[in-house]
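Here it is: the structure, laid out below.
For this depiction, one protein chain was excluded, whereas all remaining protein chains were kept in their positions.
Chains: A and B, in written order; residue numbering restarts at 1 for each.
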Amino acid sequence: MGLEYLFQPSHVERLLYGLLQTIEIAFLSVFLSAIFGTVFGVIMTSKNMLIKILCRFYLETIRIVPILVLLFVFYFGFATWFNWQLSSFWVCIFVFTLWGTAEMGDLVRASITSIDQHQRDSAYAVGLNHVQALIYVIFPQSLKRVTPGALNLFTRMIKTSSLAVLIGMVEVLKVGQQIIENSLLTVPSASLWIYGFIFILYFLICYPLSLLAAHLEKVWENA
Amino acid sequence: MTLLSIQHVQKFYKQSHILHGIDLEVQQGEVVVILGPSGCGKSTLLRCINGLEPIQEGEIHLKGIGRLGQDLPWDSVRQQIGMVFQNYELFKHMNVIDNILLGPLKAQKRQRAEVEQLADQLLQRVGLLDRKYDYPSNLSGGQKQRIAIVRALVMKPKVILLDEITAALDPEMVREVLDVVLKLAQEGMTMLIVTHEMGFARKVADRIIFMDKGRIIEQSEPEAFFQHPQTERAKTFLNILNY
Partner (left out) sequence: MFSLDWHYIHSVLPQFYAATLMTLKISSIGIVLSILLGLICSVISTYQVRILNKIVKIYIEVSRNTPLLIQLFFLYYGLPKIGIKLDGFTCGVIGLTFLGGSYMAEAFRAGLQSVAQGQIDSARSVGLNAVQVFQYVVFPQALSLSIPAIGANCLFLIKESSILSAIAVVELLFVTKDLIGMDYKTTEALFLLILAYLIILLPVSALTSYLEYRSRKVSHGT
């Protein structure tokens, strides 16, 4: 039966390798977003009006423009405007990091401001300055509040990285399409099975992450 | 004649035994005040009478109807038994008159003209006719509670249950609400009242019921109860209050 041909070890291997690319994008993007986002988040707590407006502008722009549109803008834009031929992998990283920084920044800002004023006052009262208070008192507590949101973002990035195939990247969907093309004669219904399989693969990755995020949120709710 | 008859009512909630065999008869036109320490089950008892809480054993009878929940489903029972809550619980998305009309129009299927006329009269009596079209968020606690009472009265119930209706009010507003209840009592409305207002209890009650740990420990006339409590538990309770 054609299904055996379809699910040859080499095919599965290539599909999983493709999935790995997807996860790699998400992982790298989240990592970078975490760093930049934290910085951005701290900046967002500033009282300076101009800074607040600029930050808001950045945040709202990222929220309003669809990710796929951003991918295209930078994929074509970098080439047209700066003559940079960036691979789709790096365009993805760039756009996702822009996205992630904005979201993480907002999460960080929210968690910092939600830390009880008393906690901050106590930190100052024992002689810590702003930066020290931030590092030793506020961050550890913020970490717990940010983590479920960050996990959630990670899961969403994994799903969104499926869009990379549309700017030419060879990730799991592309591999799937290649297998389907090669199998057109032997297994006509390949697309049904392959896409179905990829569908399940995504679910198997994202669902545990969602559960983890929900679990952590419940466990740390009282922190 | 006996209007409401509560027989051997037992209530459990998970592992707790909340009501231990409550027996109570309420006469038509009688005002029964239930007193007792926190957690003694008095609010729960009230909520069992109109079916908001289920009972596991025993029966509750209403004259002319039979066993509540069995001879008549609870939805219909609640048209005959009104309830006013500690937190007023006016429907916050509706204005005053809509709050009052909802039950009569939708549950009792009465004509709007008739109900609105009654509503106007009742609002007039509690002095809030000019607030007819206001939203609950624009009213004070005392005003909301008086509206809640009107909402219960417009259903023309046989009995009204009042569950600590002044507990959430600022002291200045307690009086205006209790005055309304006092007038109702004088007009012969049958009521079961749970309250902490001892002075009020003394004035309005025909009978005092004292509960502790899910049981009725003592019942007597108000003066008898306050001046010569019979049980140790009641004495302690009243002593604490004579600060």
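By our rule, contacts are C-beta pairs under 8 Å (C-beta built on N, C-alpha and C of every residue); 3 or more make two chains touch, one makes a residue touch a chain.
Quick caveat, the model's predicted, so the values are computed rather than measured.
A.B. asks: Among A:16, A:65 or A:126, which residue is in touch with the absent chain?
C.D. replies: A:65
A.B. asks: Where does chain B touch the missing chain, residue by residue?
C.D. replies: Residues 50-52, 74-76, 78-79, 82-83, 85, 87-93, 102-103, 106-108, 135-139, 144, 148, 151-152, 155 of chain B touch the chain that is not shown.
A.B. asks: Residues on chain A that touch the omitted chain in the whole complex?
C.D. replies: Per the touch rule, chain A residues meeting the hidden chain are 63-69, 72-73, 76-77, 79-81, 155, 159-160, 162-163, 165-166, 173, 180, 188-192, 195-196, 198-199, 202-203, 206-207, 210.
Here is the rule we go by: only the chains that are shown with their structure count from here on.
A.B. asks: Starting from the mean Cα coordinates of chain A and chain B, work out the distance between those two points in Å.
C.D. replies: 56
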